[in-house]
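The excerpt is restricted to a subset of chains, each kept in its original location.
Going by the order they are written in, the chains are A and B; count residues from 1 in each one.
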């Protein structure tokens, strides 16, 4: 399965890859573990995921070609 | 407010006080309004470890932010008897002392405008995927965190 990655703010400084091939990963919990292994800085910070432009609060099944946004805490305003 | 018309809130760079004046002036024909409440965010020259912030550079996940703002807008219009609500958030670089956020609510009596304005500011800061990067005078930076 292939997903598209959008990273923002501080996270965009160390996750610059735009596309990811996932093997044996089918949901966002699996994706989080994969990303935190690959980018240890991520495991030290708070972040949220959005799947296809919807912020998710709980584990979510991933579809092929999903667009995943990785977002650090918001600081607008 | 029920049809899905997503309004833009983003403006490039700082919000000019003359733009705020024009916004206010436009409401003089809405003679059912008795009170306006306005919140303005201004970029603060914070000092961190002896270094001063010279500007904040804002980025956003724009599509998601606009959808979320639309949802907040609908909630607020359901909750308060407002005549209007206008929201502008800067993207890109805004220097210290410049305005980066303009929230403007109006109602027949003062209380709904005041309460709605405060709630919009709180929700915007908590719920909209926007990020501020504080740029220091020496070229370094840190990522802003909302309290």
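FYI, a residue touches a chain if its C-beta (ideal position, glycine included) is under 8 Å from a C-beta of that chain, and two chains touch if they have at least 3 such contacts.
No experiment lies behind these values; they were computed from the predicted model shown.
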Copy numbers per chain label across the whole complex?
A x2, B x2
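Assume only the chains that are shown with their structure count from here on.
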Taking the mean of the CA coordinates per chain, how far is subunit A from subunit B in Å?
27
Subunit B-facing residues of subunit A, complex:
6, 8-10, 50, 53, 55, 69, 71-77
Please name which positions on subunit B make contact with subunit A in the complex.
41, 58-61, 63-65, 67-68, 89, 100-101, 121, 124-133, 143-146
